[in-house]
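What you see is the complex with one protein chain gone and the rest in place.
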Amino acid sequence: MIPQSFEYCRPGTLPEAIALLEQHGDAAKILSGGQSLIPMMKVRLARPEYLIDINQIAGLQYIKEENGYLKIGGLTREADLETSDLVRSKYPIILDTASMIADPQVRNLATVGGNLAHGDPANDHPATMLALGAEIIAVGPRGERNIPVKDFFLSVFTTALEHGEILTEIRIPTPRAGSGGAYFKLERKVGDFATVGVAAQVTVDTAAICQEVGIGLTNVGATPLKANRAEDFLRGKRLDESNIKQAAQLAAEAAQPSSDLRGPAEYKVSMVKELTRRALTRARERAAAQPIR
Amino acid sequence: MATKKLVRVKVNGRDREAEIEPRLLLVHFIRDVLGLTGTHVGCDTTNCGACTVILDGRPVKSCTVFAIQAEGREIQTIEGVANNGQLHPLQEGFQEEHGLQCGFCTPGMILSAYALLEKNPHPTEEEIRWGISGNLCRCTGYQNIVKAVQYAANKMSEEKHAA
Partner (left out) sequence: MLHKTSPEIGGMGHSVKRKEDLRFIQGKGTYVEDVHLPAMVYGQMVRSPYAHARIKAIRTEAARNFPGVLAVITGQDLEKAGLSWMPTLFHDKQMVLATGKVLFQSQEVAFVVAEDRYTAADAAELVEVDYEDLPVLVDPHRALDADAPILREDREEKTNHIFHWEVGDRKATDSVLQSAPVKAKLDAFFPRCHPAPLETCGCVADYNSATGKLTVWETSQAPHAHRTLFALVAGLPENNIRIIAPDIGGGFGNKVPIYPGYVCAVVASLQLGRPVKWIETRSENLQSTGFARDYHMTAELAADRDGTLRGLRVKTLADHGAFNAAAQPSKFPAGLFSICTGSYDFATAFCEVDGVYTNKAPGGIAYRCSFRVTEAAYLIERAMDVLAQELKMDPVELRLKNFVPPDKFPYQSPLGWSYDSGNYHGAMNLALEKIGYRDLRKEQEDKRQRGELMGIGISSFTEIVGAGPAHTFDIVGIKMFDSCEIRVHPTGKAIARMGTKAQGQGHETTFAQIIAQELGIPVADITVEEGDTDTAPYGLGTYASRSTPVAGAATSMASRKIREKARKIAGHLLEVNEEDLEWEPGKFYIKGAPSKSKTIQEIAFAAYTDLPPGLEAGLEAVHYYDPPNLTFPFGTYICVVDIDKGTGEVKVRRFVAVDDCGNIINPMIVEGQIHGGLTEGLAIAFMQEIAYDENGNIQGGTFMDYLVPTAVETPNWETDKTCTPSPHHPIGAKGVGESPNVGSPAAFVNAVVDALSHLGVRHIDMPITPWKVWQILKAKGVAE
């Protein structure tokens, strides 16, 4: 219940923060929302000697469209994603996702950057960002770089972020007309991590042929997973019930869940299939509501 | 021993300050340093919401915030809900509708509802239930809590129209 002692720094700028991270190396951790880190510190699973609080750094909280992308600042709170008209109207898959993270109080502090950078396969945004083909912007000692999200998750609690790098922005290519997406999360109760979560984003043409598709899976592996074979199967095919079912089957085959208190692995695999079916079906409905003219 | 830091916070409208360890949780700062014991601790895994306070207008779980993070900011606790002894419609509603039994979840619950009604003055039942989904109660089964919030929403709406 009580964290180990640490030194606290609150840099006012990104370069200051990066310098502190470099200076203290592995002994330092970034504090953004803190809603994953602080609980770990309270049970002393995380014992940083230096906590670098980046919440005062200006210019990291925004949700805007620019140059063909939805750009979300790394410090943007989940609650702000929930209430954003832009997200609700044009990127409802992100609203689906944000609104299922933990509970209202946690969402007031938790950041989308933290949700991704923490590297927990049980977090919800990773699957959605995989489905959306997002890009992660990281700023560190060697400057700024752009990491495609499919290369971002390496293993449990390990991302492509190097020490000293801070996730400053998530960029999502603005989907074309005829696109829709949805995130479905099966949880034991509100506030729980996903038993299984599936994000599906599709773009269909006027003949209902699937032009683009992204399917991300939550908490069924050591990292969030991209259901590549399911995506490959659907691309170029009609997004109808039969194909959705087959894609769902392929997505299930990509899942590598463990048996735990949320259920046996066999159940989770089946739930990937079920939720993929539901997510693709909802994505198709939403795509139909934003048709190509 | 870590370097102690000065934290200056506005709490229920009053400026407060103290020298604290960085690791001091906000809930312990509120309870032990400021002596405001209305905010409660009910778990150790950020689940129960008994520690909910309002930080810069938003409800947060004060057990999962370091007090030092509140530097320069504003906090409202349950002690700051009544206005000069005049109960807030939510507080009235909780009594009128029997929205509490042991009272332990009540401060956090009221603050979550308070924030909900600020954002959404006319919530549906479903919205109320989602709005308080970060607050656990073991006694009431939530049904009368929902009614308490509806009572408050109606009263506040009437008062607004009367004004």
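Structure notes:
Going by the order they are written in, the chains are A and B; count residues from 1 in each one.
Assume a residue touches a chain if its C-beta (ideal position, glycine included) is under 8 Å from a C-beta of that chain, and two chains touch if they have at least 3 such contacts.
Being a predicted model, the structure only gives us computed values, none of them experimental.
Under the touch definition stated at the start, the shown chains contacted by the missing one in the entire complex are A, B.
Within the set B:7, B:26 or B:48, the residue that contacts the chain not displayed is B:48. On the side of chain A, touch with the chain left out of the figure occurs at residues 1-2, 4-5, 44, 103, 186, 188-192, 195, 261-264, 267, 270-271, 274, 277-278.
Summarising the interface, chain B meets the missing chain with residues 21, 23-24, 28, 31, 35-45, 47-48, 50, 77-79, 81-82, 87, 91, 94-96, 98, 100-107, 110, 128-130, 132-146.
Rule of thumb we're sticking to: only the chains that are shown with their structure count from here on.
Chain A and chain B have CA centres that are 29 Å apart. Note for the complex: chain B touches chain A at residues 1-3, 5, 21-23, 25, 44-47, 49, 52, 55, 58-61, 63-66, 68-69, 71, 112, 115-116, 119, 130-134. Across the complex, chain B is touched by residues 1-8, 10, 31, 34-35, 38-39, 41-43, 51, 53, 55, 79, 83, 102-106, 108-109, 190-191 of chain A.
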